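With one protein chain withheld, the remaining protein chains of the complex are depicted in position.
Moving on to subunit A:
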Amino acid sequence: FQTMDTSGPSSSAAAQAKFLAVNNVKDMDAAFVYDETEQNNIRMSRPWEKDAHYFKEVRISAVALIKMVMHARRGGNIEVMGLMQGRVDAHALIVTDSFALPVEGTETRVNAAEEANEYSVAYALKCEEMGVKDKVLGWYHSHPGYGCWLSGIDVSTQSTNQQYQEPFVAIVIDPIKTMTTGKVEIGAFRTYPRGYKPPEDTKDEYQHIPLNKIEDFGVHCKSYYSLDVTFFKSSLDSRILASLWNTYWASTLSTSPLVSNAVYVDEQLFDLAKKLKQVQNTLHRAGERATDATDKLDKAVLDAKMVGDELLNDLVVQNIKKSLFNRHSAGGVAGGCCGGVAAAAIAAPDAAASEEKMES
């Protein structure tokens, strides 16, 4: 944070505005305003047709995100899907709301797509009646336990969307990973038009893909790119979230991530072992200079690093908890306050008992 020089003649309102601008804290209430003329103009000029990389960022509102995460979680191991509404803002897509569709993501029933369509039309109609002008501009679905990326089917679905429903974005949420790591696993993607050759230096953040899905991932990963995902909330949201922290802090302190993540970490380690075995086999076959063995090994190193970071994180939290609550540790909070509280409490029940006697 930069410190403010408040001795100048500028008014405090101007100073605050400058502070906010400098520290990037936008009043995102503006994001909820749908300017119909502006949006229609954008849709008519279609700037994304000239640039396959036009959209670079997705901004998701607090409500939209929470609804999507809860819906994905509710699906458990089944892929669920839904739609998102919002607007375009220069090179970003702003998602202000989301709603669940009553169909499963991988349904092969012929009339599943029709059902989804009917529902979304009816839902959007109700939104219009409410005066909500935000249009549907994307779809989300869940990948329970296997990470945020687009499968072959997802790529063809999204390509079709980008032909007929532009502007449109695809969002993927992994609810299993979210629950185990305690952080939302989410990715946003747009596919490239057919025949487009993406520039080689597109850096996509590495992520761990389980062995049984890696082929599907590998075949299609060059046909789309991922967008940055950021979140925003309104000022009233901020107030509610601040109050929520007053109740949530206890759960933050009482979670034992070493315990809750144990299964997930085990799975990661097994997966790592399998990948290393694969590397070893490749080396034996092709000799010590096999370059794709080296590539695979490099990826395994990154996987191992991620598991290591996760474990380190959990260990640190566990140690903090121990030093807080365990009286053996010098200067523990509970240890220090304990003595005083204990003495008071032992005396207090007597006081309470005598009060009651006096009243009765």
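As a convention for this text, a contact is a pair of C-beta atoms (placed from the backbone, for glycine too) under 8 Å apart; a residue touches a chain by one contact, two chains touch by 3 or more; residues count from 1.
Following the convention adopted for this analysis, contacts and distances are computed from a predicted model.
This complex has a chain not shown, and the name its UniProt record holds, of "Translation initiation factor eIF2B subunit beta", "COP9 signalosome complex subunit 6", "Short-chain specific acyl-CoA dehydrogenase, mitochondrial" or "RCC1 domain containing 1", is "COP9 signalosome complex subunit 6". Among A:Asn41, A:Asn117 or A:Asn326, only A:Asn326 touches the chain that is left out of the view.
Looking at subunit A, the residues touching the absent chain are 1, 23-25, 28-30, 32-34, 61-63, 65-67, 69-70, 72-74, 96-97, 99-102, 119, 122-123, 126, 129-133, 175, 178-179, 182-184, 230-237, 239-253, 258, 265, 269, 272, 276, 283, 287-289, 291, 293-294, 297-298, 300-301, 304-305, 307-309, 311-322, 324-328, 333-334, 337-338, 340-342, 344-345, 347-349, 351-352, 355-356.
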